[in-house]
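Have a look at this one.
Note that this complex is displayed minus one protein chain, with the remaining chains in position.
Then we have chain A:
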Amino acid sequence: MDDNLACPRCKTTKYRNPSLKLMVNTCGHALCDNCVELLFVKGSGACPECNIPLRRSGFRIQLFEDPVVEKEVDIRRRVLRDFTKQESDFPNLREYNDYLEQLETIIFNLVNNIDIIETNKQIEQYKKENKDQITKSRARKPTEILLLEAIIEEENRRSEFRQRESLTSAKEEKLRKQKNHEALIDDLMFLESDAKSIVESHKQAHQTETAAAETKSATAYQSSHLVGNSNLTSNFPSSSGASGAPAPFQQATTFTSGIGFGGSATFLPVPKGLGEVPLFVYKPLVLLIGGPDPPTLEELKYPSSSSSTFLQHIRAASEGEIAGGYHHSIACRRALQDAFMDIAMQPKLLKNRQLFKETELDEGEMVLGKEGDVEMDTS
């Protein structure tokens, strides 16, 4: 796919020139970097496709495959610089949505060259009407960037801390080993007991020590990890020696392309009409036995008295069957349930059926719900 990427002017492809870079300007037409160099030697010139005057400084590397997307990104960025209202600036959701729709219409018009003059007028008017609001929000922008910087800084600090910690622990380890070694030599020199037993006891002591150190480092690592996981929402603990904890980080409000999205709320509220629909009410199924109650699965598996061990009289499930989720109590229960089901049924009390032909079969007869009027003779 990538190899087919070609400059529309000089027809060079990515395959022939692997270092080919496509650039776009505000009009949304792509050019390779060589052509840009060639055409815009003077710093400005016309787009070879649409003859719009362009500046060389306006060229950027094309991020998206479709140059039209690139153009839209450009326009969106420009428009959003002025249209900076947030949801909190509106009295209700409806107006905020209208505002968003207007915004999208403007961007769409600009991208597709519909009523450019009219739309530009609209933008100008908006700018005039919301002058102080725009300046205010311009001032607000840097705070978000500051926030991001603070986060990066904090992350750096944390990795530094981790590095330092591992360094100190390594140093400690080395020191301890040295100390142990010296103690061993001392003991061998001055103690009267068997050299072998001294070495043995030292070895044991060393082992327990390293084990302790290991668990310690493990917990230290764990805790640092925990902190690392919660870095998005909580400040770094003061024990790390960090000073001037940054403000808690908010949810990202920009795409990687630099375009802002959403307001403060990312989810729309639940529509109000929902309450009017009758809600589903669960009614548990009632099993009509129409005879004596058969024992339940639990009663079969764990009989209360030794006399009622139904399972003795049925083939026990093999291990494989049990692994597959089958138990012989299921078969036993089914047989018993089938044996007791409708044992007291009186056919005379059932509703009499009328003669029907397939052609006269009415739908109602098929509906199971209608069977409610079948008289049951239980209790």
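Please note the rule applied: a residue touches a chain if its C-beta (ideal position, glycine included) is under 8 Å from a C-beta of that chain, and two chains touch if they have at least 3 such contacts; residues count from 1.
One rule holds in what follows: contacts and distances are computed from a predicted model.
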Protein name (UniProt record) of the chain left out of view, among "Ribosomal RNA-processing protein 41", "Cyclin-H", "Exosome complex component RRP41-like" or "KLLA0A09515p": "Cyclin-H"
So one chain is hidden, and I want to know which residue out of A:19, A:88 or A:312 touches that hidden chain in the complete assembly. A:312
Where the missing chain touches chain A, by residue: 287-292, 294, 307-310, 312-314, 332, 334-350, 352-353, 355-358, 361, 365-366, 368, 371, 374, 377-379
